[in-house]
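Removed: one protein chain of the complex. Kept in place: all other protein chains.
For subunit A:
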Amino acid sequence: MMSSNSANNLLDEALGFNDDGGGGGGGLLLLIEDRVETSGAFILHHLIKRRLSSPNRPNDVVVFLSFAHPFSHYDRILRKMGCNLGVQKENKRFVYYDMLNLNYPDGEKGAEDLLLSVYGKIQKTVELCSSREGYKNSTIMIDDISLMEVALCGSSNLVLDFLHYCYSLATQFDCLVIILNHEDVYSTMDVPSPLLQMEYLANIVIKAEPLATGLATDVHGQLTVLNKGICQGSGCSKGKIRNFHFRVKENCVEYFYPGSRT
């Protein structure tokens, strides 16, 4: 049984993260899919802490687009996990964009212009960081995609365009893009869902689902990490899939293989 406070837990191993919090950069997109019964927010919080807490990577930056919660929400949660987001924000290592209180224009054209300006800010931030000495990786996080779609007048196509641009930025500047989306929002769609588009785009897909046997007190759900492997022009690594259970506690999350808890 491993907690998220140890150097590397099952989730980090499945993602290919190193002990120093590095790895998982180099132009990758990580998609977290969750459901009402099993919120995947804890994965986002864990990844924020990992990306900010590594001592060997002092210039790495997390760019966070929030459509779901105010800054204080994340600050409170990360404090309990031992990470001071307020200080990181002041040090310009945690760049927080409040997308909740923006004035969203009507119509798709207005939405596209807004998205263009948001993308411009992200690209500028990433370019600035990459020019600093000792730069290794940046992280771009979006919480969450379904609310982003709502904000953009329901245009999933614009969301996909934005993700495509973030992905090409990630390829250029060695970033990791992390997005959270809700699987059950799209489950009743008759037409092919935009979530499927994102699954194609993503290099790593983490699914947070309830157990097949239903609710339990000791096990809150299961995580399935599908790592498609890295593909570059000169060769590809093999895709892998890992499955394990999790339990969300007050200050941390426990990850363990089925049946391994005593």
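Please note the rule applied: contacts are C-beta pairs under 8 Å (C-beta built on N, C-alpha and C of every residue); 3 or more make two chains touch, one makes a residue touch a chain; residues count from 1.
Assume contacts and distances are computed from a predicted model.
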Chain excluded from display, named as in UniProt, from "Elongator complex protein 5", "Exosome complex component RRP4", "Hemoglobin subunit beta-1-like" or "1-aminocyclopropane-1-carboxylate synthase": "Elongator complex protein 5"
Among A:39, A:53, A:84 or A:224, residue touching the chain not depicted: A:224
Residue numbers in subunit A that touch the chain omitted from display: 116, 119-120, 123-124, 127, 157, 160-161, 164-165, 168, 171-172, 191-192, 196-197, 199-200, 207, 209, 212, 222, 224, 226, 228-229, 231-241, 243, 258
